[in-house]
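Up next, chain A:
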Amino acid sequence: MQSIVHVCLAGLSAGMFIWLVASGLTLIFGVLGVLNFAHGSFYMLGAYFCFTVLRHLSANFWIGLLLGPLFVCAVGFIVERFFLRRVYHLALPYQLLLTFAFVLIFDNLVKIVWGAGSLSPPRLDIFGEAILIMGRKFPAYNLFIIAVGPLVAIGLWLMLERTWWGRIIRAASSDREMASALGVRVPILFTAVFVFGCWLGAIGGGLAAPYVGIMTPGMGDTIIIEAFIVAVIGGLGSLKGAFLGALIIGVLSAFGTRFFPTFDMFLIFILMAGVLLWRPQGLFGEAR
Partner candidate 1 sequence: MGKVLLETRGLSNHFGKICTADNLDLTIEERVLTSIIGPNGAGKSTLINLLTGYLPVQAGRIFFQGKEITRLPVHKRVRQGICRSFQIVNVFPQLSVSRNVMIPILALTGRSWRPFANIASEKDAHGEMEAILARVGLSAERDTLANALSHGDQRLLEVGVALAARPTLLFLDEPTAGMNPVERSRLLEDIRRLSREGRTTFVVVEHDMDVVFALSERIIVLHRGVVIGDGPPEEIRNDKTVKEVYLGEDVSDLFRYDEGDETK
Partner candidate 2 sequence: MGKKGLNRREFLKLTGATGSMLAAGSMSGMAFPRNVWAATPAIKGPIKIGYQAIASGTLAGYGQFHKYGVEMAVEEVNAAGGIAGQKVEMEFRDSTTKADVAIENARYFVDSWGADFLAGVDSSGQALALAPIIEKLDRVLIVTHAATEKLTEEGVFKNGIKQIFRICSPTYQDGNAGAFVAKDLPAMKWATISPKYEYGFTCWKMFQDTLGKLKPGVSFIAESFAPFGTTDFFSHIGTIMDAKPDGLYSTEWAGELITFVKQAKEAGLFDKVKHVMFPVGAAMDVLEGLGKEMPDNVWISGRYFFRYPDNKTNNEWVARFRKRWNHYPAYVSETGYSSIYAIKAAVEKAGSKETKAVISALEGMEMDSPAGHRVFRKEDHQAMYEVPWGKTVSDPKYPFKVMGEQKVIPAKEFFNRPPFEGAGTKPPF
């Protein structure tokens, strides 16, 4: 029993981290229709910037988490405004390749700026000691993350469903021409959404760094594939789907590690393929 509960908890926290990354990825795909390989890089940059702020301004974690992502947003703005924007009208492969080019560039830049070696962010004491759950320790920070994930989800939901912005975004994502006909300035909207997506990715990175306990150039390359899988399983462009998808993948891989260790990764990809065949719009996506 104890072990099952802890496998679930581990799965939940892992899933929430993937969600934090996948949310931005999904939002960007939903609105811009671009599958952004470079999203993992924004996750990486988020981690690095957060802890640079933390180090140099000797600020606390929260200030780092507040300021760090802003730098990433600036980077994201440049990427969208001067590069990505020029390939919206091009075929899918061009868009993928463009973002892929940025993965190479950012990985290398991080290596130049922050050094080749790994950096370890300091342990966060704000959350104090681990908490006993059924007689076994579980890190308070993970519980915090398990709480943050849904909060982000709710926040996004409120923004999309309840605000003027959200209505415009939904309009644009469902029908670009219609939106522009209604006087929405789509280019600006796209930039805004992309930057916001980068912000989400950066926050993910900033929150993940103390959890992973280490930052390396290229740390985004592994997470991005997981995020893809989640986005696909949940339904490309569907935030609800991404959230539930992240939960499923997190918990499933936790159980996989526990009970079918050899083929855990294989299982995930079988699930991915199965969903694509059975419901291409994803488990929770609306048919487009």
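Inclusion criterion for the candidates: all candidates are chains of the complex that A comes from, given by their letters.
Operating definition for what follows: a residue touches a chain if its C-beta (ideal position, glycine included) is under 8 Å from a C-beta of that chain, and two chains touch if they have at least 3 such contacts; residues count from 1.
Just so we're clear, the structure is a prediction, and the values are computed from it rather than from any experiment.
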item: For chain A, as assembled in this complex, the candidate in touch from 1 or 2; value: 2
item: Candidate 2 contact footprint on chain A (complex, rising order); value: 2-3, 6-7, 9-11, 13-14, 17, 107-108, 111, 115-118, 120, 123, 130, 136-139, 141-142, 208, 211-214, 216-219, 221-223, 253-255, 257-258, 261, 264-265
